[in-house]
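Of the protein chains in this complex, one is absent; all others appear in place.
Read from first to last, the chains carry the letters A, B and C; within each, the first residue is number 1.
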Amino acid sequence: MVGSPVLLIAIPLLAAFLIPLLGMIWKELVRIIPGLVLAYMMILSASLLYYVLENGPIIEVLAGWRPPIGINLVFSPFTGFLATIMTFLGFIVWLYSYRFKRNVEFEPSKKYFIFLMMLVAGSVGIVLTGDIFNQFVFIEIVGISAYALTAFYTGRNAAEASFKYLLMGSLSASALLIAIAIIYSQLGTLNMADIADNIHLMDPRFKVIAMILFIVGLGIEAEIFPLNGWAPDAYTEAPGPIGAAFAGIVVKAGVYAMVRMVFTLFDVSGAVDFLLIIGLITLIIAETTALRQEQLKRMLAYSSIGQMGLVFVAFGIGTTEGIFAALFLMLNHAIIKPLLFFSGSYLVFNSKDKKISEMNGLGKYMPMTAAFFALGSFAIVGLPPFAGFWSKLSILTAAANEGMLLIIALILMVSVVEIVYYFRVVNRIYFFKFDKVTSVVPHKPRINAVIAMAVLGILILVIGFYPDAVTGVLHQASDDLQNTQQYINNVLSVGQTLTN
Amino acid sequence: MELLTHILGAIATVILAFVVGMSYGGIVRKITARVHNRIGPPWYQNFIDAFKLYGKTTAIHHGWMQIMGPAFLMVSSVVTLMFIPVLTNGGWFPNLNFEGDLIFLLYLMVFGPLGMALGAGQTGNPNSAIGVTRGLSQMVGFEIPWVMALVALMIQFDTTSITGLMEAQAQSGTWNMFSSPFAFIAAVLAMLGMFRYSPFDIVGAPTELASGPVSENGGKYLFTMMSSGSIFAFVKLTLYVDIFMGGADNLVILLLKTFSIYMIPVLYGIVSPRYRTEQAIRFFWGWPLFFGVLALIYASIF
Amino acid sequence: MEMIYLIFIIFLGGAVATYLLGKINGVLRDITFLATLIVPAVLFYTQVSIGQTVDFSMSGMNLQWGITDFGYIFAYIVLGLGVLAGIYAVAAMKGKENLGFFYSNYILSIMAMMGILFSRDLVSFFIFWEIMTWSSYLMVVFSGKDVQKVGIKYFIFSAVGAYAMLMAIVTTYSLTGSMMIDSLVTAYPGFDFSMQLLIPILLLIGFGVKSAMMPLHVWASGSYSHAPMAYTAVFSGALSKMGIYGMIIVIVSLVSQIPEGHWFREVIAWLGGITAVGGTLWAVAQDDAKKLLAYSSVAQLGYIIVGVGVGTPLAMLAALFMAVMHGLFKGTLFMAVGAIEKQTGTTNFTEVTGLIRKMPLTFLASLMSIIALAGIPPLGGFIGKWMLYESLVGSDHYMLVIVVFFSSTAAFLYCYKFLFGFFLGQEEPEWAHVKEAPAMMVVPMIIMAIGSFILGVFPGLILNPIDAGLQELGYASTQGRYWEMSMLFNEWGDKVVLQPILYTIIAVFVFFFVFVVAKNFKKTRYVSTKDISSSGEIPKAHENLTFSRGFFQPFLRAVEPLMKHQIDPLYTGFGRGMEAIFDFVRRIYTGNGQTYALYAIIFAVLLLIFKNQLFGL
Partner (left out) sequence: MINDKNSQKIVDIIQNWARKQSIWVLAYGTGCGAIEIPPTMTSRYDAERLGVRGAATPRQADVLLITGYLTTKTLKRVIRVYEQMQDPKYVIGFGSCTINGGMYYDSYNTIKVLDKYLPVDVYINGCMPRPESVLAGFGKLQELIGNGEANGATKYKENLEWYRANQKKIIPNWVMPEYNW
């Protein structure tokens, strides 16, 4: 064991406060320190994950207060897997945006990196924590940094998007807070394991209301329909890499919270089916909406929402295979969508109105970027031999094993829609004549951005050609989520041992 | 020795076909004239025409495909002839007629016209190309009832071979035109188009197309086409006789039968004006098709 | 190392290397490209034996690769055509942009097709299928013309097909627990009836799209004509055969096992027949050679589907023979069109005429291929058609034989149009500069034309492997019952001997050519095509008297009722309608924060109202 999971949260928060001070010493430190921190987090998380896979979950108790009273962090294969993805992505986003807005003032870049770090730290916190109130706090941390990052480009649109996000975020916070209050009033505990253990004692009426509030609150974070109105605006107006971070990190945290709530916290029978239904609705609405978008980032945003819907569908299948597929899809989405955002934001950078119609023939002038975008498109629509195919295949197999033929058909039909809008863009980029009138001279990506994209691209290919590289982890993680009782036992046993 | 017989027999067949075909052509001209209340040329007029054409100089060509065109046509006629049983038992003409079947024959018959069409195409005369397109279109028209009739026969007698059909007729003692009347009617209606007499002479239509595909061909080209056309006529007539009228045991009967069947398109044509192309096609997809379907039903029931 | 792996590694590595070398040096790239095609082909024919398999496991599923007798037939088409068209492509694509991309895509398609033939399990089958789809898609949009329309249409149809197939695959997996094709075949009779119907239908949608079966054919004309001709030769010649390959497996191995399979096959056969007629009629109506050949491909694939649907041993022999032949002659024809496009810059019949004296070798290759296409003896196309008719009549498909025959007769129309449009007619001064295509383009065409001639005279050369392949699928050996090396029989004891035909034709031809035509050849002289009898007028140099517009107008008028109903507008309308609906859906996202908040509240309220139904409490 190389370190404690606490460090995953403590270090970035500490660094976030130190950065302004360090920035006074040397401005470049503002850019470098977050990178170092994120790299450290990534390495720590990965090594912890490796340890956890071998030796079982780590339950970290904070400040000596034992569960169920104190706050504890759970670094199990499932949470560790998500944390690793997030930290990895955080690092990649940092790498991509290291020279981002190099020429702008010191102040914005300071904000940018601090909030990015907080975003990652908060998301990791959401995943790792074993306490619902603590989770709420982390959600707020993530939310505040996300609002700020959305409004990073100070402008009318950005402010509006940020405000929408803030509005919805507040709704989410209120709902969550009430839900937490209800649970606390009923059970007198905030520890997830404890709640899960005692949920059957709760009055069903309160239970359902609490759960509905949870669904509404977390659904806003997890972008389920119809609570995802903020997402397209935020994705569009935030800087490109932040869009990637939203898609890869923040939403994952929301999905995690939702899934944890459904699978572990509540023992409500219809909840899993509810995930399936709401996932399908989200998937269909988002993908069909994406087809008619004119702006690239907005299209990517809706596509991202749709993918999340698909994740919920996979979770909603309810079997271990389904969860495995969902995790696989989350993993793939976490590497593919950032790649699309990264390359897409350079394409957008080169078009005046961020419109798809302005990207004619850019492939010739920005071969690398365009190639990465194409690779991402190919992967996300699930064409073999790229990564997306395997997750799609596993979702479908999982659904088929449950005999859900109609759902398979729906998913596949929506996939066709997805293909249409992604390929329209790819076609434009590659096979249309370069249009000087609407496009300025193309800005080419910087070397660090290329490296960031290349890493993601290589990952896509590696998973595509050799999915067994990750399936082991995914299987363990899905087993971990599926087994609620073990989770309760693990957490509470820590409390017991400490008591004794 | 056998090979020699074969070769001699083949040559004899070609000569026979040529002579009969040409004479029939002349007789048709005579008959046409009589119907028109004219005296008409002598029955051997076609031979004179052919000989004259052969004697004419052929000073020009528009490229080697124009030269190949008539050759293709001739090859097709002669090769098709080789696969047609002229007499019931082979007799004097021991050709390759036991080694082919109807479908093969149908396709072989297209070889020549297509080559000819290419030859006509190379001349660059628009009339030629128009004639060819008309001819091909019309072919699509009449092939349908014709093939229906043939398929009906094939079904009825479980054979696709011409000799097989002839044997079947010999065994049953009745001609196919009586045992499968609908097929015969369909085939005869298709024959109207096949012989390209009025009202289906849309290919050559002298007044519209200046004789169509052959408009750039005089002299020896025309001679080749004329003689292969005559051979082809003989081939078709013999084929009809073979599959619908039980074949012929000797030459006299062959001539009688072929001549009588030849009169159908000729007499129909003499009194008819000319169709437009689409009218011609629609004609074949009307009653002939109906009889073809009847023939198929009849054949599959019995 | 296993030879099978090696072949795929060479393909993959070659594709990457070709792409990268394309950035550095053109010659090196071309050499790598050809080497990547030829080396695996040689390895395949020398080192890989039928029945040899490799097993491995991926993502928890056991997969297996290995070539069967049946796949071997298609491997002939894929590799043969792949190599020849590859040689052609090097010359044909010279001077174009982005060649590294083109070549690596080309290699990937060939690899994917070989992969399909090698796959003994459904997952790798699907993976290679999709690689084939997207690599061919990239070729379709390579030219950059009508990308959003044609390319997307192709991809949508391919995707629908592929996803239908994927659905069948996962359903199979859930039913049998294995991805092996063999285990599907074994377990199939045990499925319940709905599954017995569903799985083949879904698979056939997938294969039907690739083999351009009506009503899934609408992508074909655009895609075939938009891809570079060097690739279309492979696209139409080999890639579409993958659909046939799969279709045969499905129909023979699956559908035949159930009693209702009979009706299923009837439907398929009729779909094939309709495809043949429709494709032919539309081909006749085209003025662009690419489009014409594209529709013609649809029609030819229709014949093959008829054969597959009928499914008697003779019909299967016919279908597979036609598949091979179609690869040969349609490949040649697309190559010829490519050569003409390269030399003249257009493929429209109404523009380019009279190339026969400028491109005689291309004409020769086209002529032989057209004769093969039209099914005229003694070239190979006839054999396939003959066997198909025999099988149709023999298996009591009386109306179908008429339909097929109609299509086949109407095919003469476009055959002539193709030859006349390009090579015959007036020789215009506009095209006086045109030269014969480079040797590297002509030689593959000639080789393939000669190939279709040889197969016409010695069909046994290819019928032998086909027979072996059919035995693999469970048919009894047809050896000696239907064919010999140069002879064909039918079930009723008649036969067509092919060599005498050839000898007779050659003999008569030589006779007439030497004694009638060639004797006088010296005395005749060439005059230009302006020197024609046109009412005494002398056509000026700029006056084009070629009859090329509205070529088969009367015929088309006659068949108008048949062509009035198209399926394409239905699809377009459906697409438009869907987009309109999507546009409506899009308005859910108003962009107004208040609305979104309202949504959230409504959502919460709805959940509260329906909590009993949803959560059962």
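The rule is simple: contacts are C-beta pairs under 8 Å (C-beta built on N, C-alpha and C of every residue); 3 or more make two chains touch, one makes a residue touch a chain.
Because the structure is predicted, anything quoted here is derived from the model rather than measured.
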Report summary line: Omitted chain touches shown chains B, C
Query - Touching the absent chain when the full complex is considered, from C:46, C:535 or C:613 - result: C:535
Query raised in the report: If the hidden chain were put back, which of B:39, B:252, B:271 or B:301 would touch it?
Result: B:39
Query raised in the report: With respect to the chain omitted from the figure, which of B:101, B:216, B:242 or B:278 is a touching residue?
Result: B:216
Query raised in the report: Can you list where chain B touches the absent chain?
Result: 29, 33, 36-42, 45, 48-49, 51-52, 55-60, 206-207, 209-211, 214-219, 222
Query - Touching residues (missing chain, whole complex) on chain C - result: 525, 527, 530-531, 533, 535-538
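To be clear about the criterion, only the chains that are shown with their structure count from here on.
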Query - Averaged-CA centre spacing for the pair chain C and chain A, given as whole angstrom - result: 44
Query - Centre-of-Cα separation between chain C and chain B, whole angstrom - result: 36
Report task. Hunt down the residues of chain C that sit against at least two other chains at once, touch-wise. Result -> none
Report task. Show which residues of chain C lie in contact with chain A when the two form their complex. Result -> 57-60, 123, 126-127, 130-131, 133-134, 137, 141-144, 147-148, 151-152, 155-156, 159-160, 163-164, 166-167, 170-171, 173-174, 198, 579, 581-583, 585-586, 588-591, 593, 595-597, 599-604, 607-608, 611, 614-617
Query raised in the report: Along chain C, where are the residues that touch chain B in the complex?
Result: 354, 356-357, 367, 371, 374-377, 382, 385-386, 389-390, 393, 396, 398-399, 401-402, 405-406, 409-410, 412-413, 415-416, 419-420, 423-427, 490, 492-497, 500-501, 504-505, 508-509, 512-513, 516-517, 520-521, 523-534, 545-547, 551-552, 554-555, 557-559
Report task. Quick one: which bits of chain A touch chain C in the complex? Just the residue numbers, please. Result -> 160, 163-164, 167-168, 171, 175, 204-205, 207-209, 211-213, 215-216, 219-220, 226-227, 229-230, 232-233, 268-271, 273-274, 285, 288-289, 291-293, 378, 383-385, 389-390, 393-394, 396-397, 399-401, 403, 405, 408-409, 412-413, 415-417, 419-420, 423-424, 427-428, 430-433, 466-468, 471
